[in-house]
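Omission of a single protein chain aside, the complex is shown with its protein chains in their original locations.
Chain nomenclature is as follows: A, B and C, assigned in order of appearance, with residue numbering initiated at 1 for each chain independently.
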Amino acid sequence: MINNTVKQNKNIGRLLIKCPDKPGIISTLSNFLFEHDSNIIESSQYSTDPQGGTFFIRIEFHCKGLAEKSDQMEKDFQVVAQEHSMDYQFAYSNERKRTAIFVSREPYCLMELLWEWQNGDLETDIVVVISNHEGARAIVEDLGIPFHYIPANKDIRQQVEEEQIRLMKEYDVDLLILARYMQILTPEFVAHFPRQIINIHHSFLPAFIGARPYERAFERGVKIIGATSHYVTNDLDEGPIIEQDIERVDHRDSIVKLKKIGRQIERRVLAKAVKWHLEDRILVEDNKTIVFR
Amino acid sequence: MINNTVKQNKNIGRLLIKCPDKPGIISTLSNFLFEHDSNIIESSQYSTDPQGGTFFIRIEFHCKGLAEKSDQMEKDFQVVAQEHSMDYQFAYSNERKRTAIFVSREPYCLMELLWEWQNGDLETDIVVVISNHEGARAIVEDLGIPFHYIPANKDIRQQVEEEQIRLMKEYDVDLLILARYMQILTPEFVAHFPRQIINIHHSFLPAFIGARPYERAFERGVKIIGATSHYVTNDLDEGPIIEQDIERVDHRDSIVKLKKIGRQIERRVLAKAVKWHLEDRILVEDNKTIVFR
Amino acid sequence: MINNTVKQNKNIGRLLIKCPDKPGIISTLSNFLFEHDSNIIESSQYSTDPQGGTFFIRIEFHCKGLAEKSDQMEKDFQVVAQEHSMDYQFAYSNERKRTAIFVSREPYCLMELLWEWQNGDLETDIVVVISNHEGARAIVEDLGIPFHYIPANKDIRQQVEEEQIRLMKEYDVDLLILARYMQILTPEFVAHFPRQIINIHHSFLPAFIGARPYERAFERGVKIIGATSHYVTNDLDEGPIIEQDIERVDHRDSIVKLKKIGRQIERRVLAKAVKWHLEDRILVEDNKTIVFR
Partner (left out) sequence: MINNTVKQNKNIGRLLIKCPDKPGIISTLSNFLFEHDSNIIESSQYSTDPQGGTFFIRIEFHCKGLAEKSDQMEKDFQVVAQEHSMDYQFAYSNERKRTAIFVSREPYCLMELLWEWQNGDLETDIVVVISNHEGARAIVEDLGIPFHYIPANKDIRQQVEEEQIRLMKEYDVDLLILARYMQILTPEFVAHFPRQIINIHHSFLPAFIGARPYERAFERGVKIIGATSHYVTNDLDEGPIIEQDIERVDHRDSIVKLKKIGRQIERRVLAKAVKWHLEDRILVEDNKTIVFR
């Protein structure tokens, strides 16, 4: 009944590049791929300033027998990259990212991700769910995903994080999703997973940074509430924003009602951000994201 | 060619009330109006807590010969109001509010208001426009509205505000709209016009309070920008929010582009807030608005 | 783990009325309720034309010991109703509506409803799920809800509908939700459940009435797709619209992608419509709904 296999061509590769802008880069890249039997099927680019700014590009390409050819392709690309001072990254659709989900008491974001994943809409293997509550165990284990209960509070933070890091290594995790995980992560923990942790914050950042955003939105009397998905950095709720969305509210909406409305926003915002990350659509520059949707 | 007369029934009255909630208030009010030959045509209410909270109601009623009867009605109502500890306010559609608009260099919010007003969509007399720039004079005077140029900067703030207050009195102003007026108003000035000043702030408050919100939105890399219309209080951008709206943006949008997109949001948000104020649809409680749309 | 009890005051009643508009109705109603020890906690009204149109009102009231008093109240109300030619309906929060859900192959709308219900957001008892596919059995039965598999096709339509009607009676169903039930219902079937069947149509009605709306939206090259929840009448997709919503799409979105995006819209639109119905917020007049949100 569970269908989490994305029916996709195994011969799809993606190339993400950041480099100084100058004439001829696209020509160079398209020649390189053409010479490596690859056909560009999607290409998106952005330049901070065509005259001497920074250039970003995401290329999705098709290459027959890619699995056998990718090593040589990457090796050959080093020359190009060096010549143009490129930061770059290859990704392959047949090497699915391995994802861990952290969750606390509220399961709705977890549920949305599991649901999208079962539908084949998330190009990943969900390899483990970790929670400081037992509530989600049955749902997770029913899907054949290992569930680890690690009680957490600020007094035992260090040992909890050590255990979490151990599990991340054991499960060889590429992406860590905080799906309403309500414990603070230390800078030490975050440092292990640069640009690999995606969080959902239940406000329209930078409004209502920190705790109790719905309560504070209610206090302030805003007419719109929102949610923000972002990469986690050491500064609380200050990491690069991936996606945001909102809903209209009014004076009749109690804090309880705001939370109900907000749940719907959080679910869809997090699911979009995760999907884009898994499809290698996000580049990060100077605490901002470039999302090639 | 200019049609700024709202074709409305002259016999329409509005009653706004705030009082402690208890059983029987609606019964009392509807009886009162029925006995005063008035028919309720629109009624909206809100209670913070049906058991002992605060009750708010806006009633729009029709009464034949209202202009002749309103004095007696208001006099009679004092008894009801006292018995139920009501804060209340009567308004009449044939007594149009007198509005002043303050504007600086950017005319687009002023233009939107003038346009809505010419279409008969704003139930008001625009009696004066005051600006610290000459740019809008022709447009304003062409519509037969007095235009006063008062140069402003922080060194002459006191004398500027004295002149502005003098003009507000001279023109007998009920509502003062800051349509992108970029000078700070002192608490002394604001104190003259409690809940009579509506501002448009070019961000989604409480995000980006203060100066240069588009620049800061760009810096932060938000995926949505917004605008907020609010009553002006002594705390900068902290007054009761009337309306907010947003538009989606992305990494390609420069600060110039954000400003262009934002202009459209500002225009419609301010126009809505002003319209609701003029139709007596807004009650203020504890720095929050109750808008009976 | 399942929490489908709405924590609500048992002493809440609702009164929905439609009648010719004339002065004094609200006064009459509020007096009636006041005299029957009831306090109005929410009241919404609408008049097609204050001078001689049709008047609609929804009143939510609190009355201590309502369960014991409601019979007398309803009996007394007959006099009022007759005098003012009122169509009316009383509802009580402690008498939860009994809901059946019909579903075909695609479970996502069913899932959303079950999820909202488990969260206590749907004020109902879901008493049975009927499907022409076995796929959803486990999910439904895990929640303790009876699941009936009735294979269906156009050749056996009559006997299928007879069995469905038998089950509706057996389970004493008040509301029937078509959560992506892809079989046509005959006028005979529909006639058994006037204004008791809610459907979700996967287009922005009246655009793309009938079959394959996503395919036709793709063909037409629309830039926005939508979903519509409506009461079912004998005219296909022509019943009174309860709620609609949309999402932006573009030329890159294939039919498969449109369906994925559409799923999200369908889920939230249907859930809202069902919620409003269960809270007695919907009045129907002339194939249009009045929704007192």
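As a convention for this text, contacts are C-beta pairs under 8 Å (C-beta built on N, C-alpha and C of every residue); 3 or more make two chains touch, one makes a residue touch a chain.
Because the structure is a prediction, the values reported are computed rather than measured.
Residue A:L33 is the one among A:L33, A:M86, A:V190 or A:I224 that touches the chain not shown. Although one chain is not shown, part of subunit A still touches it, namely residues 22-24, 26-27, 30-31, 33-34, 38-45, 47, 50-51, 62.
One chain of the complex is left out; on subunit B, the residues touching it are 1, 108, 111, 115, 119, 121, 135, 138, 260, 264, 268. Counting over the whole complex, subunit C has residues 46, 204-208, 220-224, 226, 240-246, 250-252, 287-291 touching the chain that is not drawn.
Quick note on the criterion: only the chains that are shown with their structure count from here on.
Ranking every chain by how far its Cα centroid lies from the centroid of subunit B, the top place goes to A. Interface residue usage between subunit B and subunit C, two copies of one sequence, is largely shared: over half of the residue numbers at the contact are used by both copies.
Mean C-alpha position of subunit A lies 42 Å from that of subunit B. Counting partners per residue, subunit A has no residue that reaches two or more other chains.
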